[in-house]
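A quick write-up on the structure given underneath.
Only one protein chain is missing from this complex, and each of the others stays in its spot.
The chains carry the letters A, B and C, assigned in the order they are written, with residues numbered from 1 in each.
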Amino acid sequence: MLRVGLIGAGRIGQVHARNIVANPRSSLAAVSDVVETAATALAGSYGAVSRTTQDILADSAIDAVLIASSTDTHADLIESASAAGKAVLCEKPIDLDLQRARKCLTATTTVGRPVMIGFNRRFDRNFSELKASFDAGEIGKGELLSITSFDPAPPPGGYIKVSGGLFRDMAIHDFDMACWIFGAVPEKVTATGSSIVDPEIGKLGDIDTAVAILHFAGGRMAVVKNSRRAVYGYDQRIELLGSEGLLSAGNILENTITKASAAGIVSAKPEYFFLERYAGAYEVEWSSFVDAVLNGNSVPVTVQDGVNALAVAEAASLSLKNGQSVAVPEAAPGVVS
Amino acid sequence: MLRVGLIGAGRIGQVHARNIVANPRSSLAAVSDVVETAATALAGSYGAVSRTTQDILADSAIDAVLIASSTDTHADLIESASAAGKAVLCEKPIDLDLQRARKCLTATTTVGRPVMIGFNRRFDRNFSELKASFDAGEIGKGELLSITSFDPAPPPGGYIKVSGGLFRDMAIHDFDMACWIFGAVPEKVTATGSSIVDPEIGKLGDIDTAVAILHFAGGRMAVVKNSRRAVYGYDQRIELLGSEGLLSAGNILENTITKASAAGIVSAKPEYFFLERYAGAYEVEWSSFVDAVLNGNSVPVTVQDGVNALAVAEAASLSLKNGQSVAVPEAAPGVVS
Amino acid sequence: MLRVGLIGAGRIGQVHARNIVANPRSSLAAVSDVVETAATALAGSYGAVSRTTQDILADSAIDAVLIASSTDTHADLIESASAAGKAVLCEKPIDLDLQRARKCLTATTTVGRPVMIGFNRRFDRNFSELKASFDAGEIGKGELLSITSFDPAPPPGGYIKVSGGLFRDMAIHDFDMACWIFGAVPEKVTATGSSIVDPEIGKLGDIDTAVAILHFAGGRMAVVKNSRRAVYGYDQRIELLGSEGLLSAGNILENTITKASAAGIVSAKPEYFFLERYAGAYEVEWSSFVDAVLNGNSVPVTVQDGVNALAVAEAASLSLKNGQSVAVPEAAPGVVS
Partner (left out) sequence: MLRVGLIGAGRIGQVHARNIVANPRSSLAAVSDVVETAATALAGSYGAVSRTTQDILADSAIDAVLIASSTDTHADLIESASAAGKAVLCEKPIDLDLQRARKCLTATTTVGRPVMIGFNRRFDRNFSELKASFDAGEIGKGELLSITSFDPAPPPGGYIKVSGGLFRDMAIHDFDMACWIFGAVPEKVTATGSSIVDPEIGKLGDIDTAVAILHFAGGRMAVVKNSRRAVYGYDQRIELLGSEGLLSAGNILENTITKASAAGIVSAKPEYFFLERYAGAYEVEWSSFVDAVLNGNSVPVTVQDGVNALAVAEAASLSLKNGQSVAVPEAAPGVVS
């Protein structure tokens, strides 16, 4: 039984709390949050207690911490929790700055405790089935990967300002998916984009619509398409063309109802956003972490993976700016979990 | 917070335990089972204790009981738990004998505590969306309802013997769906069937393939198709033709992957059986019960509903035998929740 | 090259004219119609001439006739054209009266010329693929066949009066499909129905919504569902459950477009009615006839098939009336092409 301290009682912290409690191999010991009442309320719903983050890290009765606080606290908390001997599951990203993330990698590697980065999509049962089919050779050699990743609505300007830009904030998930599926970091990136969805985003120097092409060894390519707005909901699809076929992962719809009328056939929209679409993925992510820690196995998503995706995002940002393909230094090690 | 005693620690009891624990408005206090080690193991996973059913019913700190024990204990437990002042959620059916079920209805009506019957399908988000669309008038007046309900594989002969026959055991769910959707009990039933899937079932005097037509007031009809075997998985679909359109609820597939190869386009099968297909429905069922009890509202599925479905099943069994349409006495009250 | 005389220049005659002309193995020699201007116009579009039916039958330069005139002329024209030595393709039905149809069978059997009945659905590439998969054993032994067959809108009362009733006019196509797929004529029929779509139809003594169950040897069943109104278009689907799987033939949609918007995902409706849905089937039907005649093979749909379907329709009409299952005398020979 893994006794867990949860850092962060916001909407994603609440998702994790439920999964910790419902998993028969883990229990929720304590919750902390910068807003203490939030921590108290969440802890109370599940018979746990509210404590400070410091207390949680200092308590030897707590085996693991789940970091669901704001992005700017991630790298520090990963390092201090790891140093305190806890197993760590941290929401993505490690940091918006590639150098800081690399430092975190070095620090956690030295400590040697399990640290897992929450790239939730790897645990979506559709994407993991696609990956498993591909790895099993069902479509032969991989040639052309296509990732469609559209948000339902653009975030407010305040969010954009601290986001690190579309590639670091949003496409980073897709870059991780591409690395994960091909089992490699791309050699170079060609990225294009424009601001046509929301003029405010353009004024802030960011883009809201983008197409990035990742070039992998051996001529394999991945096309990542992003938009900050798909009014019909969160559009999350993957297609992989191989020498012997095509694997496609479709959206999860809100229900399976179709209504046929004189106006046409209407079916449900995709799940609205990540909390709905990846509800099941968060559950699997948590049980994968619990199983890895309790069984002494390596975690399925490493800090190196977090660094890799950030390095691709940085290359994409540069390519967009200078209009040329940009090399990715992390391509060399090629270590992808 | 609803403090719950769970009676029955088998596979369906385990599903309910998880939902009780994960719901922020309920907690699992105790578990009982005829196999004590099963109760102890399940309780232990969630920080609850193992007790006898008698102790649970006698404990005033327990607000509600969830009955997930074998069918032959249902009616007695509903009555005793209800008499002990507990709110009750009982797995279907009330009983295999219509007279016994009617007696249970009388007894619980007298006591007046909330008693809900676990017709899980009403809480499947596809079927509840279909019902909501229909009730909102989106396809006009209902005319012809079609329910496809196939199990993945026939049960063993031992199960068939105590099942009450295909109509009471399996189709009863579909009969409840038809009553629920049309908001009425059918006036008469025309049922046909044969044993072509498994000769052993035929030898036991039961059928494994059936078509029942329910005749509702005003000429509306419902066709229920059942088979004990669909090798591709649990096939659970509903179609409702109305004056202004058709509503269809499809299966939930194991994933959204399609693989296109020289052999064709392959997609995933339906969820294998009820534990997988109705996992979400059990969760909603539980939270509907919790909300009704804590908020003092009436429960969404009543003992009367349980009696209605059984009455339709009895009429179907008779129609199959005598080759003629058979009237349903419960049609008169017409009370469907 | 088959030289063809076309009898009937209405909308279905026009479909056939185009197929005769476009087929490189047949040519359109002449067209007749009770409305001479219609015959002249149609013939003119394709470089053919307008003539009387008598002239066409008497002309030895004409090898085959296609009968697309009104139902009440079919049996007589089949017999006279056949007697004149022509190969015949006649639109369904042979006649509305079973005795008349049986006489036509005897007459044409004596003459021995090729006579094919236009059960167009057998040539729909979806249904023929379903049949081929089933015959190849892909789903094992057939158990439960389901046919959904809804028209887009009820016909006018004038049509209903001369139609012979829903079973003879509309369901006859589905009865033929069931016989064709199972390769047998059902032993008995249980039919139910009501008039809930259009009160005028009820006043004329007919039904507009029906469910018929066909009982085949060995316990196999077929459920045929009919409605005179599906406002979203012509709904023509077949499902066949077998011991090793399920074959389903879906509708052909007007196009493959989906539009995702805040209102949901909208896709196209089924092809509106038989002229659109079965456009391809009519083309294949014609080329099957041409190939059979020119190659000296037997035709794929015989007069016996036309008699069989009518016999099932008659049994269904009787079952609806007397509330009991009705035996089908044609089941004995069991000759289905």
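Keep in mind that, in the parts below, contacts are C-beta pairs under 8 Å (C-beta built on N, C-alpha and C of every residue); 3 or more make two chains touch, one makes a residue touch a chain.
Computed from a prediction, not measured in an experiment: that's the story for all the values here.
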Displayed partners of the chain not shown (whole complex): A, B, C
Contact partner of the left-out chain, one of A:Tyr232, A:Phe274 or A:Phe289: A:Tyr232
Selected residue (touches chain absent from view) among A:Val34, A:Ala107, A:Ile213 or A:Leu318: A:Ile213
Among C:Thr52, C:Thr71, C:Ser133 or C:Ser287, the residue in touch with the chain that has been omitted: C:Ser133
Residue among C:Lys141, C:Lys161 or C:Lys259 touching the omitted chain: C:Lys259
Positions on chain B contacted by the hidden chain, ascending: 230-233, 235, 253, 260-270
Sites on chain C contacted by the missing partner chain, in the whole complex: 18, 21-22, 24-25, 27, 45-47, 125-126, 129-130, 133, 138-139, 244-252, 254-262, 268
Residues of chain A (touch criterion as defined above) contacting the omitted chain: 141, 143-144, 146, 148, 150, 190, 192, 194-197, 209, 211, 213, 215, 218-221, 223, 225, 227, 229-232, 235, 241, 243-246, 323-325
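Convention: only the chains that are shown with their structure count from here on.
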Chain whose average C-alpha position is farthest from chain C's own: A
Chain A and chain B, separation of their C-alpha mean positions in angstrom: 38
Chain C residues counted as touching two or more neighbouring chains: 230-232, 235
